[in-house]
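One protein chain is absent from this view; the other protein chains keep their places.
Naming follows writing order (A and B), and every chain is counted from residue 1.
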Amino acid sequence: MTGRDVLDVLSAVLLLSGVAFSVVAGLGLLRLPDVFSRMHAATKPSTLGLALILSGAALRVEDRGDAATLLLVGVFQFVTVPVGAHMIGRSSYRAGTGALDDLVVDELRDSDGGRPAG
Amino acid sequence: MNARTGQLAMAAWLVVVWVMLWGSVTPANVLGGVAVAAALLLVFPLPPVGSPGIFRPFALVRFLGFFLIELVRSSLRVAALVVRPRSQMHQAVLAIPVRAASDQLLTLLANAISLTPGTLTLEVDRPGSTLYVHVLDVGPGPDGVDRARADIRRIERLAILAIGSAECRRALDEDDRSLR
Partner (left out) sequence: MTAVVVTCFVGLAFAALLVLVRLVRGPSVPDRIVSLDVLLQLVIAGIAVAAAVRREGVYLSVLVAVALLGFVGTVTVARFVERRGS
């Protein structure tokens, strides 16, 4: 069992678990009842899944530079996906799409915090 | 950190990212990176990011470890929800004040919170140094909100310990003492 075989097995595990989480994300997007819960589903498992897949691919790729690129894209995703979700959530909240009519607590409305111009 | 140093640091970082994207450290890549970085910074002069880079390695590692575990837990929680979608999810939006937070700390926390189970950063109040977090389910009981706040506090504490300023940490300790 050479070193490369070990890496291949590890890579296979990473790829498969990443795909599993991506499927979870797709299922969540479809099955969950309202916009905001779907946003939760769209961000967390899909980011984790993608990170796992990129790591698995980085282990298989022969050129170190390419592996670094894959990992860099993964890190980049950790920054951009939450920011994207935040912006979508914020615009949904402000537009008042009605999905948030029955909150237990809404401290944002109570405080009128930070509404900058655009 | 004045504007000039900030810009040079940003330029250096941009060159590093550029070279990494191209995959190999060749003179052509580095020069290309410098050219692109210079052009970008001329067209978009970014304001200097306030605080000096506070960086406590061990605390940062603890934070990253906790964060990754929470990310996995959150994905598993979504999987559970997919199998049995709960018709009644008691959603809430909580205000999380982070006193004396730097730009980096607020950004790191906002992003991290979005990737932990059941929470999503909805709004960032920079002047008030407060994050507004949407919680997916605080549970039906009366203390659900407090429990959610305590959960968020855990990752907040680890982030502050990792990259929070001394003033920020003092504010955190004060809040802890007053809660007890």
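Annotations
What we mean here is this: a residue touches a chain if its C-beta (ideal position, glycine included) is under 8 Å from a C-beta of that chain, and two chains touch if they have at least 3 such contacts.
It should be emphasised that the depicted structure is a prediction, and the values quoted were computed from it without experimental measurement.
Annotation for chain A: contacts to the undisplayed chain at residues 8, 11-12, 15-16, 18-20, 22-23, 25-27, 29-30, 35, 38-39, 42, 46-47, 49-50, 53-54, 56-57, 59-63, 65-66, 69-70, 73, 76-77, 80-81, 83-85, 87-92, 94-95, 97, 99, 118.
Basically, only the chains that are shown with their structure count from here on.
Inter-chain spacing, taken between the CA centroids of chain A and chain B, is 14 Å. Across the complex, chain A is touched by residues 17, 20-24, 71-72, 74-75, 78-79, 81-82, 85, 87, 89-95, 110-112, 114-115, 117-118, 120-128, 130, 132, 134, 136, 138, 144-145 of chain B. Considering their complex, residues 21, 24-25, 27-28, 31-33, 36-37, 39-41, 43-45, 47-49, 63, 65-66, 68-69, 72, 78-79, 81-83, 85-86, 89-90, 93, 100, 102-109, 111, 113-114 of chain A touch chain B.
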